[in-house]
Structure formats: C-alpha cells, structure tokens
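Right, I'll just put the structure down here and ask away after.
Only a single protein chain was left out; the remaining protein chains are all shown in position.
Up next is chain A:
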C-alpha cells in the first residue's frame, strides 16, 4: 500500500467513525423528539419547569421600526406588573401583589423573555422561538389581529396560551384552543360608538343622521368598516361616504376632499397614527370640521397623538377599553406608579394597560392552576376567580367564555380635553359631559 492509499484509508476510517457517532446521536435525538412529542402527556415545558426557578412568559413587542416607541411603553408597563407580582407591593391592592412570586407554585417568580414583533411572519417565528428555545409557558404582547393569527399558528401547534388584544371578531371564530382576549372586540367597540350617537340624539338633541366611514385597507380597517356598516343600519344612521385608503400614504387630500363634499355629521375613522396626524392636519388646511370625529382606537390611542397634534387634537373622540380617569381607586394608583417609576413621566394609555393586563391575567391563571401545563392554565382561565372590588378595568371582571373572550369587559368612549382623554360614555362612569358639536378651526 503506497503512502497516498494509506492516507485515504486513514481519512475513510475517521469519516466512518464520525458517521457512526453522528448516527448514534441522531437516534438519540429522534428518541428525544419522540419523547418531546407535544401530543404526549409530558411536554418539554414540564420537563424544563422542574429545573427552572422562574416561570418564563414570552413577550412579543415591536422593538425596531415605526412601532418601537409603543413597544417600549408596553414593555415598561409589563415590567411594572412583573415587579408587582415578584416583589411584595403593599400599595397596590390586587391579587398576587402581597406575595412574592406565584404562591401556588412555591413562590416561583415571573421572567419575561422577549421577541421582536416586526411583521406577521416574525410573529410566527418569534413565538415559536420563545416557546421551543426559551421555554415560554404563555405568549403575550402588542399584537394586531393579523399578527395574532400567525402567532397562533405556533401557540396552537405547541399548546401554549396566547393572550392578545387583536380586536378582530374572527379571532374567536377560528376555533383556537389556547387563545384569550381580556378586552372587547371590534363588534363591542363599534356597537358602543353608535349607542353613544343614539344617546347624544336623545339627551342633547344632537340631530346626528349621517356618518362617513374612513378605514385603512388592511384587516384592521376592513373588519371595523364591516361592523360599522351593520351597526349604522341597525341604529338608523345613513352612510354618506365609505372611504378605504392605503396606510402611510404621502397625502390624504382626495380622501379629505371627498369627506368635505359629503359633509357627514360624524366621521368614523380606523387609522394608524401617521394617518390620523395627516388627516387632522389636512382637515384644518381645508377648513373642514365635522360635528364629531370618532376614532376606532389604533392611532387615536397613542401618546404621540397629543405631542404631534397639540391643540388640534382637542375634541377628538375614540373608543377605548380603559382610561386614566375611570372612577376606580386602583386606576389612579397604577397610573401613578407607571408614570413615576417606569415610563419617564409618560401617562399610561389604554393600549399599554391592555397588553400589560394580558400578562397579569396570564399570571393569575398560572397561579390559580398551580402549574405551567397549558391545559391546566386554560381550565384556570375559564374559571378565573377575581374579586370585583379589586378591578382596575371597566366591566365586571375576568369571565372568559369557551372561545376565549372575556365577557366581563365593556367598552368606553373617550374625548380629548386639555390634552388628555376623558371618558364620556357610558353615562354611569363618565368623567366629562363631552363636547358636541366640535367647534370650527377658527374657534378652537
């Protein structure tokens, strides 16, 4: 055997050895995968939980791009709730605040693991990463309806609870096993918008007859427009213009001119913040002032609205799930804690409270279940016990139905006054009588 043949034999021998070794490892991995089959009783999470001290919850937030500021605010509010749960907090009298960690899990503390929510695609991949690599036992975050649907592909696959405030009614019609929404869906928000108009007609002789719908052209806007059309018909309002537009447009002139021409009593808008700013500025430039501008959350519920529009934002209305002026003592306490210690002086807004409440409710369910098993958490969520006198949201509590919707929640209508949203509907909890009609631009 010459020298070259010896070298070849040597390398072949080494290759064979490595192949056998890898083959063995692969078999071992296959066994592990079989063992990790999520249809089996023992999930990878329950294997991990015996080793870990903390209970990990996956949080998907936009950390880059145009939504990153909203992501930072939600992160700050979630950290506040984690601190309330993990440390003994006497000032805030809500369940889990007086103990350290989750008492039913031996005081295990909550740990948040983060993923970047850039798009619907990343919602899926990041949710999967948080579940499989980080060992998250539940997922929450700042989701749109579209992002929720893709994230749900992962959470349903691995059987992990997903808390989302995507407001599309379709989310509870898809048969998801582990989906939960604490606050209202679009149907509830829109229904309340029209009930408010009815109330104005009855109590203030507002004489509102016509409505124009303005919706951006993704799922957010389209879903709301469909519900608005149904509700307008139901409550006897005439739709004089129905505008669909592309979000992040360079201008909204033609849309605004059409509205001015149609001259509706109320303009109902489903828009993101960039479009809200542009619409209001364009209305002012065209000297167009409808009697009421009613936003369906989205851009109307961002803190940037006040800084970007200043006094031009006065009088704008929006549906909401929460407001700092709610006549509930805990609301002010949570709001102050957030503003003073977590947000550099920024007031807590509804969307931030909603996402962080999702995290808190998930922790309540985990504690009530006494386990991080998904089915146990689901069972606890469906039978969640929460004292009504310790609520910090509008409604009667956390009463989830079989499709994951909290039926104990209720919607609000807020109006901007002195640079803050003030609740004007429902009548029982309103903090302000409301301004109707909007004054002209010269009078503002």
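Here, contacts are C-beta pairs under 8 Å (C-beta built on N, C-alpha and C of every residue); 3 or more make two chains touch, one makes a residue touch a chain; residues count from 1.
Definition applied: contacts and distances are computed from a predicted model.
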Exercise. One chain of this complex is not shown here; going by its UniProt record, which of these names is it: "Amino acid/amide ABC transporter membrane protein 1 (HAAT family)", "Sulfur relay protein TusE", "Cytochrome c oxidase subunit 1" or "NADH-quinone oxidoreductase subunit N"?
Worked result: "Amino acid/amide ABC transporter membrane protein 1 (HAAT family)"
Problem set entry | Among A:116, A:219, A:304 or A:379, the residue in touch with the chain that has been omitted | A:304
Seminar exercise, completed: In the whole complex, of A:285, A:327, A:341 or A:401, the residue touching the missing chain would be A:285
Exercise. Which is it among A:54, A:68, A:170 or A:336 that touches the chain not included here?
Worked result: A:68
Problem set entry | Positions on chain A where the hidden chain makes contact | 64-69, 217, 243-246, 248-251, 253-255, 257-258, 261, 273-274, 277-278, 281, 284-287, 304, 307-310, 441
